[in-house]
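To start, the structure itself, in structure tokens.
All protein chains of the complex are present and in place, except for one that has been dropped.
Chain IDs A, B and C follow the sequence of writing; residue 1 opens each chain.
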Amino acid sequence: MLTYILRRLGAGVLLLAIVTMVTFVIFYVVPRLAGQTTEQLATMYVGKAPTPEAIQATIDRLNLDQPIALQFWEFIKGIFVGAEYQFGRDIVQCSAPCFGYSFQTYQEVFPEIINRLPVTLTLGLGAGVIWLVGGVTVGIISAIKKGSIFDRLSMGVALAGVSMPVFFTGLLALAFLVHAWGIFPSPGYTPITENPLAWATGMILPWLTLAFLQAAQYARQTRAGMLETMGEDYIRTARAKGLKERTVVFKHGLRPTLTPIVTIFGLDIGLVLGGAVLTEQVYSLNGIGRYAVQAIVQSDLPVILGVTLFGAFFVVICNLIVDLLYAWVDPRVRVSG
Amino acid sequence: MTPTGHSAEPTTEPVVRVRDLKITFPTMDGDVHAVDGLSFEVAPGGALGIVGESGSGKSATSLALMGLHRGTKARITGEISVAGTDIVSASDARIRELRGNDIAMVFQDPMSSLHPQYTIGNQLIEAYRTHRPSASTAEARARAVEALERVGIPDPAKRINSYPHEFSGGMRQRVLIAMGLVCEPKVLLADEPTTALDVTVQAQILDLLEDLRQDLGMALILVSHDLAVVAGSVDEVLVMKKGKAVERGDVRTVLSEPEHPYTQALLAAVPRVEVSRAQRRAEIRADRAAREGGSAAAPQPTGASVRPEKQESTTPGEPLLKVENVRQRFKVRGGMFGKASDFYAVDDVSFELYRGETLGIVGESGSGKSTLSRMIMRLLQPTEGRILFEGRDITKLPERQLRPLRRDIQMIFQNPYSSLNPRLTIGDSIGTALKVQGEKDGKLIKKKVQELLERVGLEPSHYNRFPHAFSGGQRQRIAIARALILQPKLVICDEPVSALDVSTQDQVLRLLSELQDDFNLTLIFVAHDLAVVRQVSDRVAVMRKGRVVEMSDGDSVYEDPQHEYTRQLLAAAPVLDPDEAKAHRAERARLRAEAKKAAASEGTAA
Amino acid sequence: GGNESGGGEASGSYDQGSTEIVNASDAKGGTLRYAMSSNVESMDPGNTYYGYMWNFSRYYARTLMTYNPEPGAASTEAVPDLAAEYPEVSDDGLTWTVKLREGLKYEDGSPIVAEDIKYAIARSNFGDQALPNGPKYFASLLADSDDYAGPYANDGDPLAGFNGIETPDDTTLIFHLKEPFADFPYVLVQPQSAPVPAEADRGEQYQTRVVSSGPYKFESDYSPGKGLTLVRNDQWDPETDPIRKALPDRITVEESVDQNEIDQRLVNGQLDVDLGGTGLGPAMKGQVLTDEAQKPFIDNPETGAVRYIAINNVVEPLDDVACRQAIMYAADHDALQRAWGGEVGGSIPTQVIPPAIAGHDPEIDLYPSEGNKGDAAKAKEKLEECGEPDGFSTNLGVRADRPTEVAAAEALQASLQNVGIKVNIKQYPSDTFTNTQAGSPDFVHENELGLNIYGWIPDWPTGYGFLSYIVDGDNIKDAGNSNISELDDPEINKLLDDVTKTTDPEEQAQIYSEIDRLVMESASILPAVFEKSVLYRPENLTNVYFHAGYAMYDYMALGVANTEQ
Partner (left out) sequence: MTAPLDAPESAQKAEPEAITEGVRNTANRSLRQIAWQRFKRDKVAMAGGVVVILLILTAILAPVLTKLFGYPPNEFHQNLIDPLTGGVLNDPNDPMSGLDKTGGISGDHLLGLEPVNGRDLFSRIVYGAQISLLVAFCATLLCVFIGTVLGIVAGYFGGWVDTVISRAMDIFLAFPLLLFAIALAGVIPDGAFGLTGNGLRVGVLIFIIGFFNWPYIGRIVRGQTLSLKEREFVEAARSLGASNTHILFRELLPNLVTPILVYSTLLIPTNIIFEASLSFLGVGINPPTPSWGGMLSNSLQYYTTSPHFVIIPGLAIFITVLAFNLLGDGLRDAFDPRSSD
């Protein structure tokens, strides 16, 4: 088991390394391939007064005139050992993990991400719980009552759910539920430590919006999985033992159904934690996703890099957790790994 | 436990009674009458064998006995009574009470019939506690261990915590039987419990069922497509065809004096281990001569009968194929720690093969037969050793240089369903060989293919059909045609008939034999069925765990086995004669006892 | 503007705040709540270029000069803030002397000295580490400073080599200019002249804790994006400050609140001011403009900005003035105005200088058309003249994240299509638009961006502030160029040089009108609207009036009616 964990960890680290590399390549190499010069790049990142001196200063600060490999090395070095930056006469130590400073706010990127993390965590985990529980429950009921009114209705809604982009649902909710009819309070984030009630009421709509889409997908998948599992030979064995149908469904049918769902959940939640871009954008929640979009609009390179990596990090972590969970739920994978 | 049989006389009242059972599945193409008016009964402690070819409705009947068709679209009429309860009309709760408690079922596929995510113990305990809710966990556990012990799982107290995937197929089948036994049911229903298993394991399981029946006084319903399997284990046998019983009666009577032509044909097709190669060939040639003489009235050229003689008098000289000390290593990831360890699937095998000769290779599943075949085909590169074909070392030839050689060595595969590409017409499938060997002329290819199709007993007009339109036997003919189109010198048949039912098996074997005569083929014939191998081989090699444990000319292996393992195999082979089956059973018991004495841990399922 | 006074005296009437003080009050206390739809540019007075920050930063950063705190035309006058009186200029116009008031203190009680102001100017203007966001007027105007490498280049004495400003004593600053510059006091209005103690300077990160010289100070360290709270600075002496009323006890700023949310909260009374000062978003605008009950709370002032399409003088075939004029004729002004939100979004100009600025000449109307729909016939004539009778094709650069400008681009595209001029719209991110796309002549030439949608808000409300950056040929820069038309007319250039040496306002105004006419003749700028904003004036706000200097409410005057909050 230990080796299994270590092996998975190793794979995760490798994955992160590659993601870093690819991210780097996209931002540092692709623009050059597309024909941008060092000066043009620097001018994009320099701020509002692109004097020749300032452009040169930006080139120096970002090592833009150095070979790509060296630039990458500096970037990686920053992440592991930190880096020093000069602000005015101050030499500021940006401690590891250092993704550098935002071109826009001159704040260290990493703490900025951490600052916004609670919003995204709240959104992602809250919605995650809702969609997992909701989706799986509906899926199970539909599978058990296959062909019933409930089944048809819920699967219809689910199909509609997966067919609706989150920004459309979000917009509709905002336009009607919030502004026109006032059923829901205006969405917004209040720290839970400040006011738990405001925290919950402010996030309820984003939760539901994000969860609706995902729950729909989970319901469909659970139902399909459940139906498939219920056709397995071992279910017949369980029935042949004389077990109650309830036991057959919930003990023997559910576990194998949920096993793949867990994997998907890990991937999804990882992606959501890496920035629920659209939901945060629609509801103007200052989470990681919106931070990233802002950074992208402002060509704030360090932030874009930082957020992307951070997002990938979440995906990797969640996948790792899922892998371990999977090994626990399904004894077979421990061996084949 | 419900006291159903209290007042009734257990000896007179049958424990299972089926009257005029009809099972119908509604499908898109109308109703499928899977079972059509079936009746039988089983006395307490009695044993009934249900035999029939694939699709004859055996499983449908078994499931009906358990009430497992409930909730599906199947329509069931007639009367089924198990332990005094009418299965058709009883309440769900009553049926549940019955299942596992009065009637237990052992399913066909041990690989998929156990829940992969719960331990063996968990599943056994659950089965027990369902019907003994008052039993404590410890009690149930003790029962589970006991049941495992009884079915011969070594060290059951420890293995009870294992997951199914940690068990071999035979062990899983035992677990399933143990699960059926925990509540000591009145009837044990075994639906092809050994189809997926090796002969030795099959014999063990059958012996086990027999023992249990003796010890516990259960009634047994044994379902199989193989008459020989049931022969030694049941009192009464029921032969099914297309959902109807064509014959029913005492096992001896049915086997010795079958009345229904279907049963007769079935019996005739069963390969018999006691028939020698020479007898069989003579029989086939006679049949052929009679047939061709009758239909075409053309005199059989003597060449066909001359050539075999030449082969039988084993001419030394240059061997066609020479295999020298080949080994094949695989890396396997073992256990939790995932360390790759070396594993030799074929270990130091040597033999020579002369033109026109047939070498039979027998051995249990996993003994390395296919691996050896694939090495000779050079689909695998031997880790060690040499392979010489016509004196040329082909051990390390690169793929490119092998290509011309492919004309000379061909292979026929085990599974007719998977050895043909479902998306290619059979014409394409067969023609591919010519195409990849450089033939460009499409018309010529078509002509050749059609000729060959005719030769293997198919219509030339089948050229453009897809494989799904053919039966298993026909597909195997197509596969044979594909192997022969390049006119190879050596053909390796890797279990070419294992997936076919007996009657088809017989046809295919005959075809092969004829073709060998006509094309002067040299054959390597791989199979796990001793009887089949005997009938086709000049020489037989017995493989076990990658090694050849015994090799000599065909009949002597059977009549005077030298190696212990060969004897085990022979003793395990199912035979049609119930008395002989009994004798074999005794022999097996003796061998087992000996093995136990030798304190060897071998002998349990591999 | 309407004159209904249905809303009653207390809450004002429609557009009242544009010209007079609404809800005048001296009541102190309460919390004044600001919110902003994006992040604040920078809290550092030395590192900002947006009007709202120039306005807002005065809460904690006093400058040498500031705008007159009065509604109406008088508001654009520069008046002393830290300075004791209006700066004195030498006869040759090259030396400006400013005396500081007595008794000025930072929030920690230490005195504000002239050298701190010099330092602040140094850090924001000089050297390769100069703060990036703000303007660089001092760097271009001050004499004897071109070799100065900025305050961070010399550890011992940060100001060594900075000879453009003399500080003979703690209360005197003497500015030496390269050339006479009549608008210099307006440069002193800019927040870069707010004092920064050298030891507190942390470059761009100074914004986390600006040392206050005004009536309010940071409650705690500011972290960008997370909002700011200001509390009273007890070291501030109202006696030294004639400008600020300092009514509220606390001032809060929220950042990155969705515009719709801000608007909703303004209307609901949960918010007092939209810090950005650009007015309601389109959704709420649509709602309140159709609601009579809301009208009294709305002001609709001109912002002083002109929105225009810069017609490039270099990219072919627009290097031919007739081709440019064809565009001027063909443009549908009505459609452009609609894109900016119709009459409440702006008025249709026929010249560059807006009405509020001296030099605006209503007579200029070179390309008239019926109903402002464009004059296709004239345009065709002009096309003929420039040798492209069948029209031509060119590209139009626009900021992708500005829907109004995109709509305007589409409108222009449609109207030019009528005369056979094919326009391809190219979108760019607004953050790089001025630096690397429209603002880079190389880029413009390479991508043949004959047209670019742009806008100009003067750094100070004079004709010079307005024109010099967008029409002066000497101001064409390689990057961050504002003269996007690349108009380089010797006559215009010369007039702009002359005007800085003129002190007579009348004369100045005349020159500005002259330039305006020349620009319009050259057809380098197609003015789309003199922009107006739709400001919502919540009931809770007191002392509200529109300040033309910042083109928004005067934040220093604001108080709240609900002082309990």
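Structure notes:
Everything that follows uses one rule, which is that a contact is a pair of C-beta atoms (placed from the backbone, for glycine too) under 8 Å apart; a residue touches a chain by one contact, two chains touch by 3 or more.
Model, not experiment: these values are computed from the prediction.
Shown chains touched by the hidden one, complex as a whole: A, B, C.
Considering C:Gly269, C:Pro362, C:Pro403 or C:Pro505, the position touching the chain not shown turns out to be C:Pro403 (whole complex).
The missing chain, though absent from the display, is touched by one residue of B:Gly55, B:Gly84 or B:Pro116; that residue is B:Gly55. The residue touching the chain not shown here, chosen from C:Ser38, C:Thr252 or C:Gln287, is C:Gln287.
When the missing chain is restored to the complex, the residue among A:Leu9, A:Leu177 or A:Ala224 that touches it is A:Ala224. Touching residues on subunit B toward the chain that is not drawn are 27-29, 32, 55, 73, 374, 377, 379, 399, 402-404, 406-407, 409-411, 413-415, 417-424, 429, 432-433, 436-437, 466, 468-469, 479, 482, 486. Residues of subunit C in touch with the missing chain: 260, 281-287, 289-290, 334-335, 337-339, 341-344, 400-401, 403, 406-407, 409-411, 413-414, 417, 424-429, 447. Residue positions on subunit A in contact with the hidden chain: 11, 14-15, 18-19, 22-23, 26-27, 30-31, 34-36, 159-160, 162-165, 167-168, 171-172, 174-175, 179, 213, 217, 221, 224-225, 228, 231, 260, 264, 267, 270-271, 274-275, 277-278, 281, 289, 292-293, 296-297, 299, 304, 307-308, 311-312, 315-316, 319, in rising order.
Following the convention adopted for this analysis, only the chains that are shown with their structure count from here on.
Viewed as a network of touching protein chains, the structure reduces to a simple linear path.
Taking the mean Cα position of each chain as its centre, C sits at the greatest distance from subunit B.
Among the chains present, the centre nearest to the common Cα mean is that of A.
Centre-to-centre spacing of subunit A and subunit B amounts to 51 Å, using the average Cα coordinate of each chain. With centres taken as mean Cα positions, subunit C sits 39 Å from subunit A. Computed from the mean C-alpha positions, the centre of subunit B lies at a distance of 89 Å from the centre of subunit C.
Among the residues of subunit C, none is found touching two or more other chains. Among the residues of subunit A, none is found touching two or more other chains.
The part of subunit A that touches subunit C in the complex is made up of residues 40, 43-44, 46-57, 86-90, 92, 102, 104-107, 112, 115, 174, 179, 186, 188, 283-284, 286, 290-291, 294, 297-299. On subunit C, the positions that touch subunit A within their shared complex are 38-39, 42, 49, 123, 127-130, 132-136, 151-152, 155, 158, 201-207, 223-226, 256-258, 260-261, 264, 401, 429-432, 434-436, 439-440, 443, 477-480. The touching residues of subunit A, when paired with subunit B in their complex, are 1, 3-4, 7, 232-234, 236-245, 247, 251-252, 255-256, 259, 329-332, 334-337.
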